[in-house]
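Only one protein chain is missing; all other protein chains are in place.
A, B and C are the chain letters, set down in written order, and residue numbers restart from 1 in every chain.
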């Protein structure tokens, strides 16, 4: 992307640089400005969902909604113009999200169903993930990402085992507690098991019988103990990522058989003879 | 098991390969198909426990129940036929679970007690553990297993210490709060202690007196602090499993039989004689 | 303790061995038998606190209570006889606990106040800590103990910082929420802060105003983030404890200046000359 095509007009290259990249001051400014508008649009959706506000400040919300929609529309059009292969952007994940963030307001204007499209507009929230682009400015996040990638499979297996435990305990609790304690059926009992094992504990459903409480106690202590597993996995993997750049290699000095030479070493640090470096 | 007995008919060998192993495409297909049926049977048991569904879709459940029972029966018979020593399978843990997953439906058909056998049929859940066989496909899970095995004893001692703290705090809370706060007797107070220390916190029982709240605060901060212990154990053990490459090698001094020489050592560090380094 | 005084009669030495040590089969048997009696006495205290049981099985409890008291009395007397300096035992922590576990039943018998002495008898629970003696049979628990000892000071400072945060947030919440949300006064608000930050969350007190909920959200996310600190401390300290027995020492070969010799090495592993080991 850095090697510009000479056939493309200069302003288009400039536009691409501003919108899609963040190396130039203008590009950074565009990114930050866009993030602020996205955050404002999210705050707007939030406040509009509060009944008292949506009645009181109906017109303020209406106008703000239109301003944001127009900004997003302009941004969407610019994005299509700036890129060489518009189709690639339009059908990408963020392309679709960007479109779905803009259309609802227009549809509501033409067909009226302001309330029905509220849900679709909430999709605008997904735009906030653009913010996470900022994380790449943080050093060593690659190591963290590697650690998380290495841990993912193991943590998923772990969470799956946790889920099986919850299914079994949930079924047992349904049989032990019955409908009196709120354990009306197995799905609800499993829901309770998850609430309990993850140490959330809402308290809307809770055991009443002594046996039920005993099983619940066992489940809670288990949950308290096994939370150590995912944590242990991530910290060990991450800790391990630090040890990748080991300073020594496996070369052996042909004269004194000394090992553990620093990477890039040409001479043996023990006898001063030349190493067999190709 | 890989070295087939020539006396056993070929089809029996083939069957054994499909049912008990997962190296061939047919064997893998059998495993996956079985897992799907098991999961379906569990979903069935769950939905049947919901009162509204069990009334509305009684016949659908009834037919689905019979289909699954027949599939499980065929599987059970095949497993007995395929193995050389059927007794070994029948009296194994999974053999018994497999039998108990099939029988209830037949008994209910003959003697009628459909509802009573619901609990026994829930045993079918245990079949889901067959799924965990998949975990062996994940690399390095041996290291994790080693770490967990090393940690087990220590975590059990830790959980036991946690339990003793809960007994003591529970007794104290029963004396401090009394029946007003819901701490009716010591077992219930211990149950509350476990709920609190593990940071679950249902809220069905909670202290009301200032002193009770003070003790509860201390218990909670303690619980927040000591959750570090099992996590620390697992992550240190797991982290340690990565460091297997100890700097010493397996050479043995030909003169004094001393072991554990540093990599690259030419002379025995014990007697000063030359080592057999090639 | 192992070097027996010849003046002490043999049976006394034998008794000391059985009661205070756990090296001989008889000593181990005594330990295990005592633990079972202690556990039974705790279960008894628990069940007696349940109103329905204490009425129904009054006489069973009464007899069991006396049997255990008599066993504890005999044990207490034997412990005094067996030891050379009885005063050292009597005024030790466990000596006092042992005495207080036995006396209440006698006092209740003489003066009648059965119910009043219930609380004192709960002290018997402390005897359960004798069980923790078993932990020393678990290998490497020294390393864990070292890690916990190293971590203690830092974790206490951490918990203290957590407590200060709770005081500040508690005060702020009292001013924000007022009495409507249950935040009647600052101590209660601090109690709520602790319940929330430690992720227990009973739900008996919870914010109602938008600002209160916003502060609560910040507190919860903070609590979720800072739980990493004690865990990080323990796992790093424990992980570090594994690296203590570094196989090499700081000796330098007087002939070839090679370092990193294994502990106990007498000859340089590089040139075969003798090391300056005193």
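Odds and ends about this structure:
Rule of thumb we're sticking to: a residue touches a chain if its C-beta (ideal position, glycine included) is under 8 Å from a C-beta of that chain, and two chains touch if they have at least 3 such contacts.
Nothing here was measured: the structure is a model prediction, and the numbers come from that model.
For the chain that does not appear, the touching partners among the shown chains are A, B, C.
When the missing chain is restored to the complex, the residue among A:98, A:177 or A:237 that touches it is A:237.
Checked against the full complex, the one of A:70, A:159 or A:180 touching the unshown chain is A:159. On the side of chain A, touch with the chain left out of the figure occurs at residues 42, 45-47, 49-51, 119, 122, 125-126, 128-129, 131-132, 135, 138, 140-141, 144, 147-148, 151, 155, 158-159, 162-163, 187-188, 190-191, 194-195, 197-204, 227, 230-235, 237-239, 241-242, 247-248, 260-262, 264-274. Where chain B meets the chain that is not shown, the touching residues are 199-203, 231-232, 235, 239.
Those residues of chain C that touch the chain absent from the view are 153-154, 157, 160-161, 164, 167-168, 171-172, 174-175, 184-187, 190, 196, 199-203, 206, 210, 213-214, 216-217, 220-221, 223-225, 227-229, 231-233, 235-236, 239-240, 243, 252, 256-260.
In the analysis below, only the chains that are shown with their structure count from here on.
Ranked by how close its mean Cα position lies to the mean of all protein Cα atoms, the top chain is B.
Interface repeat of B-C: among A-B or A-C, over half of the contact pairs recur, by residue number, only in A-B.
Spacing of chain A relative to chain B, judged by their CA centroids, is 29 angstrom.
Averaging C-alpha coordinates per chain places the centre of chain A 40 Å away from that of chain C.
Touching two or more other chains at once are residues 199-203, 231-232, 235, 239, 270 of chain C.
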